[in-house]
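For this depiction, one protein chain was excluded, whereas all remaining protein chains were kept in their positions.
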Amino acid sequence: MKRNEKGPRMSARRRRLTLLEMFLGLLLAVVVLAPVAWMFLSSVMLPVDLTAKPLKFIPETITFERYAQIFKSSTTSDPAYVFRVALKNSFIIAAAVTILSLIIGTLSAYAFAHVRFRGKNGLMLMILFTYMLPPAALIIPLYRIYNKLGWLDKKWPLVILYLSFIIPFIIWVMQDFFGSISKSFEEAAQVDGATRLQTLIYIFLPIARPGAIATGILAFLMSWDEFFYALIFTSSLTSKTMPIAIEEFNGKFTIDYGMISVAGILGSLIPVLITVLFQKYIVMGMTAGGVKE
Amino acid sequence: MRLRKEEERYAFGLIAPSMIVVFGVIIIPIITTFIYSLVNINPLSSHMGEFAGLSFYIKALSSKAFWDDLGRTLYFTIASTAIETVFGLLIALLLNQKFPGVRFLRSIIIIPWAIPTVVNGSLWKLMLNGEYGVINALLQRLHLISSYQSWLGNPKTAMLCIVIADAWKMTPLAVIFFLAALQGIDYTIYEAAKVDGAGMIARFRAITLPALRPTIMVIVVMRTVEKFKAFDIFYLMTRGGPANSTKTLMYDTYLQAFTNLNYSDAATYAYLIAIVVALMTVFYVRMMKRRDLA
Partner (left out) sequence: MKKIRIFAAASILGLSALAVPAMAEDVTLNALFMKQAGYSEEDVTAMTQAFTESTGIQVNPTFVAYEELAPKILTSAQSGGYDVILGDCIWPAQFAKAGLVMDVTDRVEALDLDDIYQGALDATKYEGKYYGMPWLNDVKYMFVNTALLKEAGIEEVPSTWDELIADAQTVKDAGICEYPIVGCYAQAECLICDYTCIAGSFGGAFVDENNAPTLNSEENIAALDFMAKTLTDGLCNPKSLEMIEDDVLSTFAAGSAVFAINWTYQYASMNDESQSSVVGQGVITPIPGTDKAESATVNGGMPLMITAGCQHPDEAWDYMLFLASKEMQAKYCANALPIWKSLYTDDQVIETAGAEVVAASQTQFDYIVNRPMVPYYNELSTSMQTEIQSVLLGQKSAKDALDGLQALAEELANN
C-alpha cells in the first residue's frame, strides 16, 4: 500500500528534477556553444553584415571565400599563406614536444614517486620554482644564448625551449599520479624476479597509460597555445607558429574581422578534435590516479 | 648501503634527461636574471652597471604601482579561480546525473578549453567590441542595455570581462577534474546515507565535498600559478588599459623590460612574482594539511 502511494509521488518528483536538469543542461550548452557558434557565423558572414547595426544574427548571405583564401593563397607575403604554414609549424612543434616531454617527464616522475634518492625534495622544489618564474624575465638572457648558438627562428630550438617548462609540469602532475599507484605492485613484481626497469616498463607504464594520455593532451595544448616565447624567437615562415600568425591577423584585419574568426576556427580545429576524441582517456586518466591498494 | 647507492644511481638515470633539458635551458637565464635584480642594468640610468644590493626590491616594494599591480593580479587570480572552481563543481555535479542529453553535454563541455588562448582572447575582444560587438547587440535586443557599451574601455568592467573570457575557457578543465573525481566515489555510501535519512545537502557536505577536496586543491594550486603569470590574454585584450585597470604584475614586468628598458626592475618584479606564487602555494598546502588533521 505504502509503496503504491510513494511510487508515483517519487517519480513525479524525479520527473520534475529531470526537467530542471534538462533546463540547466540546455543553458550550459548555450553558454558553451554560443561563442563558438558566433565565431563560425562571423567567419562566413559578409564584412558589411558584421558591422551592421542592428546586427542580424542570422545572415541572409554567407560566404566561404575567406576559407578558400586561406587554402588557396600561394604568395609568401599573404597573411593567409603565412597562417597556413604557421599551422603546420605549430603542429610539428606541438607533436614533438608532446612525445619528447612525455617520455622524459614520465621517467622522472616515476623516479620522484617511487625511488629513494638524496636531495629529492630540494630538487622537486627547484623544478617547481622554475615553473613559477614568469617567462618575460628570462627572455633577454635566453635570447642572447640562443643567438650565440644560432638557434633563432628554427623549429627544434623552440621545441627544446618548450620542453624546459612543459617537462616540470609533467613531472609535477605525473609524480602525483605514480604516487597513488600502490607500491605493492612493485614488490610483487620483484618477488617474481623482475628487474626494476622491467617493473617500470611492464607494470607501471601500462597502469599509467590513461594518465599519460591525459597529461600528453595537456602538454600538446600548452605547446599549441604558447605565445610569448614564439613572439620573440620566431620571425619567418621557417618557425612562426599559429598564435603569432593570429596576432598578425588581428593587426591586419581589424575591418574585416571575419578573417580573424576564420583563423580562430582553423587554429582551434586540431586541439578541439584531439580533446574531444581522447576525452574518455582524460577522464579515465584522472580517475585512474585514484587506483588504490 | 649498496642497495641504497644502486637505487640512487637508478633514480639519477631516470631523472638526468629531464634535468639536462630543464636546467640546461634555464639555469643561466635564471642566474642572470637574479644578478640583474641586484645590479643596475637599466641602460638609460646614470648608475648603469653599479651594484645595487636589494635596492631594486626595496624600490618595488615601496612603490604604489607595485601594490596596485599586485591588487589587480590578486583580483584576477582569485576571481577567476573561484569562478572556475565553483562553477566547475556545479557543472560536474549536473553532468554526473542521468538525464536526456547528458552524454552530449559531457562531450561538448571540453571544447572551450581546447580553444587556444590567442583565439579565445581575439574572440572575446570581438564579441565585446563597443561598436559592433555581438554581446552589445544581444543585450540591446534583450533590452538589458539601451545603447552599446564600451565593456573593455571602461575601467569598471574591463577586468571583469577578462575574468569572464578566461573562466569561459578554463572552467571546463575543472569540470573534467571534478567529473573524474566524482566517478571515483563509492555510491553505496550514498545509499547508506539516504537510508539514514540524510538530505541532499547533508549528503553533499558529508560525502561528496570531502571526497573532492584533493581535486579542489589541485585545481586551485594549478590555476593560481598559471593565472598569476597570465600574459597573453591581457596583451591581446586590453594591454593593461583603460587607465591601468587591467595592468597586472606580469604585464608590468613586460612593460618595464620591453618599453621602459628597465631590465633590473623587470628582473626584480619577476623574482617577486615567483616568490608570491611560491608563498601562495605553500599557504594552500598548509591549509589543506591542517584540514586533513582536523
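Per-chain residue numbering starts at 1, and chain names A and B are given in the order in which the chains are listed.
Note that in this section a residue touches a chain if its C-beta (ideal position, glycine included) is under 8 Å from a C-beta of that chain, and two chains touch if they have at least 3 such contacts.
Here the structure is a predicted model, which means the values were calculated and not measured.
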| item | value |
| --- | --- |
| Chains shown that the absent chain touches, full complex | A, B |
| Touching residue (missing chain; options B:K5, B:R239 or B:R286) | B:R239 |
| Hidden-chain contact residue, picked from the options B:P17, B:G153, B:G184 or B:P214 | B:G153 |
| Touch residues of chain B, complete complex, unshown partner | 32, 35, 39-41, 43-46, 49-51, 130-132, 147-148, 150, 152-155, 238-244, 247, 255, 257-263 |
| Residue numbers in chain A that touch the chain omitted from display | 47-48, 51, 53, 77, 79, 139-141, 143-144, 147-148, 152, 231-232, 235-236, 247-248, 251-252, 254-256 |
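Definition applied: only the chains that are shown with their structure count from here on.
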| item | value |
| --- | --- |
| Between chain A and chain B, centroid-to-centroid distance (C-alpha), Å | 15 |
| Residue ranges of chain A in contact with chain B within the complex | 18, 21-22, 24-26, 28-29, 31-33, 35-36, 38-39, 42, 50-55, 57, 104-105, 107-108, 110-112, 115-118, 120, 123, 127-142, 145, 160-161, 163-164, 167-168, 171, 176, 196, 221, 224-225, 227-228, 242-243, 246-247, 249-250, 257, 260-261, 263-264, 267-268, 271-272, 274-276, 279, 282-287, 289-290 |
| Residues on chain B engaged by chain A in the complex (per definition of touch) | 4, 7-8, 10-12, 14-15, 17-19, 21-26, 28-30, 32-33, 91, 94, 97, 99-102, 104-119, 122-124, 126-127, 131-132, 134, 137-138, 140-141, 168, 172, 176-177, 179-181, 183-184, 218, 225, 228-229, 231-232, 235-236, 250, 253-254, 257-258, 263, 266-267, 269-271, 273-274, 277-278, 281 |
